[in-house]
Each structure stands twice: as structure tokens, then as C-alpha cells.
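Provided herewith is a single structure, encoded as C-alpha cells, for subsequent inquiry.
Every protein chain except one is present and positioned as in the full complex.
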Amino acid sequence: MTDRAPVIMIDGDLPTAASRAGTGRRAPAAGPGRVPLALALPAAAGLAFLVLPLVGLLARTPWSQLPARLAAPGVVDALRLSLVTATAATAVSVVLGVPLAWVLARRTFPGRRLVRALVTLPLVLPPVVGGVALLLVFGRRGLLGGWLASTFGVTVPFSTTAVVLAETFVAMPFLVISVEGALRAADARYEEAAATLGATPWTAFRRVTLPLVTPGLVAGAVLCWARALGEFGATITFAGNFPGRTQTMPLAVYLALESDPAAAIVLSLLLLAVSVAILAGLRERWISTP
Amino acid sequence: MRPDGPHTLLDAHLVASRGGFHLDVTLTAAAGEVVALLGPNGAGKSTALRVLAGLHPLDAGHLNLGGAALSGVPAHARPVGVVFQDYLLFPHLSALDNVAFGPRCRGLGRAEARRVAAGWLDRMGLTAQARAKPRHLSGGQAQRVALARALAAAPALLLLDEPLAALDARTRLDTRAHLRRHLADHPGVTILVTHDPVDAMILADRIVIIEQGRVVQAGDAATVTRQPRTDYVARLVGLNLYRGRGSGHTVTLAGGLTLTTADVVDGEVFVAFPPAAVALYPQRPAGSPRNTWPATVDGVERHGDHIRVHLTGPADTAADVTPAAATELDLTVGRQLWAAVKAAETRAYPAAG
């Protein structure tokens, strides 16, 4: 070895939503090259900090019992419920969150700062508190729940719908923030150009704005989905815990931890494996650089 | 000169504010006419264009196009097409789909809109680029796609914002000629915003000059070039311009200098003459019928194949001399010279109206 400093190669970095938001300008592409030591050391430490707990999980996994554990009753139910509810919560977040992000990014109105702060509130609110708050709204004696029950005979808590609501509450801010950032980075004059071509604001949004922010939207939806998948506190408080109906993987993991830590590790591992597989697949399709 | 009566298609009095800036401009144009809005940066040209397009609200005044009032009509409902300075071609759509966007929004089906768009691209000589995404188009091609996109929606009013500014000099020449052909074919009104007098003169039938949100002069290219009414216009068209008081064949300038003119004038007048009409001498030329005055060299710059000399004195003047003459005159800053202009080379015209 000569006197060269250690060289670390980093390839195919994930582009940020903003740099690909269709402004026509592009950030310089990531490429191979020397990483300064002052960045390499903390980067390596950060990576180790994030990865080591995973290593700990893998080290404690009872590999020999794995097939039997995975075949245990309820495991598949919990996984299926987790995937279904996280996907539904992401869909709800997209339908409600994208218009919200557009309003925040494109319109000025009194109290916009306050609205933005309120949107990010679920990020700082302990999820358990979020669950209680949802009960106070949708519960039997809640602000809306009482009316829903008396008018339609619908009770939300302890249902799969409640799981979706809890996950949406906690995960939607990730989508809104991501899409709003992408919208801010995208040139609003494209919408003006569309208007001069006869596009109504809705057409301009659908045919111009949305395609421009697609990378940001996908990134936000992925974050949202991942957050929904891992949701625990708001779910167990608002939706309760019942196998097949409201017991998602994180709830199953938590309860397994009470009685059978090895089972909890297996469940966690399964959740991780499935989500990593899905995220990697999505990234291949949507997020990676062409 | 002004179109009016049944031929007037555009009749606008645009009053708008943007930041601390105030725009108050009257604009009329006949069908088929190309009007250039010419002015320095920040004069309000772009604001005027945005108001016409419906992208900026009209505070007062009126905006009629073909007899219909447009103020209050949202941008997407106006029969207006815009070619933006940086084109703003939708990056996710091919050239064809960019051009088809307008027809689609105006209610055509996808196939029909594409057929119309293909026709426009063909007219622009861009059939080969139909499937290309904007980032793969050259500057000149992108400009033509932008023009096709604006025209494909068949606007009654076509707005062009500095259509050639983003192009390099070589492409600019070709594109300008191309643009001129298409603007001549456009049956509606074309308003062209530019700060380049050459673009204005070549592309427009009529020039409206805007400074600080007001119209300072309007007319055909020949009139504006011959009789500038502000320093900005005079500089644009390369004339020395002075304001003074006329009496018969003499005009007394504000600085006290008296010039003899070929035109007979009275009252407040402008006097203009080109820099090439100014002759420079080391000493006062004797026994000449010319206007002469002492002048000090303030700056020297190369200007094409001649030298432009900036002079101070009773009248600030630009003079063009040959490189040979420049060497002979020893043109260093601060050098005292005499300037002379023949009366026949001056033009004098009333300042009012």
C-alpha cells in the first residue's frame, strides 16, 4: 500500500425527491470517488449503529425452529393483516395527503404555518396518545363516533378499519412532507404553462404536476407504508389487539415478547424480511436512477 | 398607425401591480398584427404579458379580445397561447404530447390531438423529434416545439416572452427567420416581449416601447428608429438624442449648445443624429457650415469594424470613427477634441405627441 488514504466506493445513491422533482435541473449524479475521512468515519459509525441491532436480532434467531415458528397459528394472519392495513393506510394517505401537500405548497392563506405544524403533529405525538386521541374522536363516546354509532350503527374501534385509521394518522405526515417538498422543488410555472394551454387547475395537477412529483410521491408513499407497517402504539390503543382482525405484526411481536422472546424475534425477522423485499422491489421499479 | 374600428382584435388597458411595481399600459392590435413590447429589464413587459395571459390579475382598465371581455376570465379559459422564455416544455411528455396538450385540453380526443400535433411538428420541420423528450432537444428545436405547442391550441392571441433570448447567436439567426415566417401566418394577434431591438424590428409590424411601466413610444420600426423619444430608445437604435427648444433652423439644447438643423421646428423638440455623422478634429475646424463644439474623450470601445468614442462636453455624444482615424486622433481618455455634425445629418421633430 502506498500513502493513499483508504478509499471507499459508494455506488448508486438514492436520489432525493427534490433533485428529481422535474425541475429540468438535475443534481450532479453520485459517482465513485474518494470519501473524505471526516465523512467516512461518522458515516461508517452511523451505518454500524443502524445495522448492529439487526445483527443482534439475527444472532439470537432460533434458526432450527424457524419453520415451525413461522407455521405457528396466527403468524400468517398477522402478516397478512399488516400488509393489507399498511397498504390501505398508504392509499388513504395518498388520496388525502397529496391534495393537502398541494395546498400547503401552492397556496398562501392565513394560518398556513399553523396548518403545516398541525400536519406534522403526529410525528412528535407519542403514538399511544394518538390512539387515545382517535378514541376520543371515533370512539363510542367520541366526537364523531357517537354520531356514527347512532346514525349508521357503525362502531370504529376494535375493527380493521380502526387499524387503518391509526396507521394513517401516524404515517400520513411522512407522505405530506415528502410530497410538499417535491412540489416546492418542482417549478410551479409548468402549471401556468398548462393553464395557458387550456388546462383547468385540476387537469394541470393531474397531467403535469403529478407526473413531475412522482418520484417524491413514491418516496413519500414508501416512507408512509414503512411507518404504517411498523405502527404499534396508536394501533393497540385505538384498535385493540385481536388476532386476525386488529393484531398486526408489531402487536404480535410485542405480546410474544411478554411470554416467548424467541417467537418475538422470529416474528420481527419475518416482518423485516418481507418489508425489505418489498422496498427493494419498489426501489428497483421506481426510485433507482434510470 | 393605430388599428381601430372593426379590425381591432385586441383592445387593452392594463393596470396592474406586482411588488412595488406599477404597470399602466394601453395596447391595441389588429388581427394578424405582430406587436413588439420593447423595453429595458424591469420595464413591465413580462408583467403585461402575464396580465394578458391571465396569470396575473388586472387591477383596473380593461382587456377585450375579439369583442369579449377577458378580465376575470381564468387563464385556462382564455384563447391565449404563450411561448415562455425558457419554453417550459413538460419534461415528462414527448415533443408530440407537449404539442398535443393544448388540443387535448380544448376537448379533442387523444388520437385526434396527436394528429393535430404531428401536423404542427411537421410544419416546424420536427417530425423526426416527435418522440423525443424535451431534454433531448436542442435549444432551437425546443423553441420550435414551444411555438408549435402554443399555436396548436389555435389561440386568438399569441404571446411570446423573449422567444430568442435562450438561444446562442448562431441558432438565434435561423430561429428568428423561422419565427418570422410563422408569425406572419398567424391569423390572430401576436404580442412579442423582447429587450432586443433587432428582434423587435425584424419580427414586429409595430413596436411599443415600455419604460417603468408606461408606454413611452409606439410606432412602426422606421418611425421609432428615425425619431426616438427617450434616451433608452435612442441608445437602442444607436442615435444621439437631445431635447431642446427649436426656432426655425436652430435648436438650443439644455446645455446651451445651439445646433443648426435641416428641419424647420418650433417649440420643444428632439434632435437626433447617428454616431457615424459625428466628425472629430484635433482643432476647431475653420470656415465650415457645420455644428461644432468642444468635446472631451470619456471612453473608447470597439464596435464592429469601427471605433465608438464617448464624449462629454456641452452635449454628451457618441461618435463612430475608423480605426485609422482613431490612431491619428490619439484617443486617450481626457483628450480634448472638437466634434462636428452637418445640419443635413440631423433630424429634428416635435417633442410633444
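We call the chains A and B, going by the order they appear; numbering starts again at 1 in every chain.
Going forward, a contact is a pair of C-beta atoms (placed from the backbone, for glycine too) under 8 Å apart; a residue touches a chain by one contact, two chains touch by 3 or more.
The working rule: contacts and distances are computed from a predicted model.
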item	value
Chain left out of the displayed complex - its UniProt protein name, from "Molybdate ABC transporter substrate-binding protein", "Heme exporter protein D", "Anti-sigma factor antagonist" or "Transcriptional regulator"	"Molybdate ABC transporter substrate-binding protein"
Displayed chains contacting the withheld chain	A
Which residue of A:A78, A:V119 or A:L135 touches the chain not shown here	A:L135
Contact residue for the chain not shown (choose from A:P122, A:P157, A:G181 or A:P215)	A:P157
Full-complex contact with the absent chain, from A:D77, A:D187 or A:D260	A:D260
Touching residue (missing chain; options A:V119, A:I236, A:M249 or A:L267)	A:I236
Positions on chain A where the hidden chain makes contact	132, 135-136, 139-141, 157-158, 236-237, 239-243, 246-247, 251, 254-261
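We take it that only the chains that are shown with their structure count from here on.
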item	value
Euclidean distance of C-alpha centroids - chain A vs chain B, Å	54
Interfacial residue positions of chain A with respect to chain B in the complex	22, 24, 187, 189-190, 192-201, 203-204, 207-208, 211-212
Residues of chain B defined as touching chain A within the complex	53-55, 74-78, 80-82, 84, 88, 90-92, 101-102, 105-106, 134-135, 149-150, 153, 159
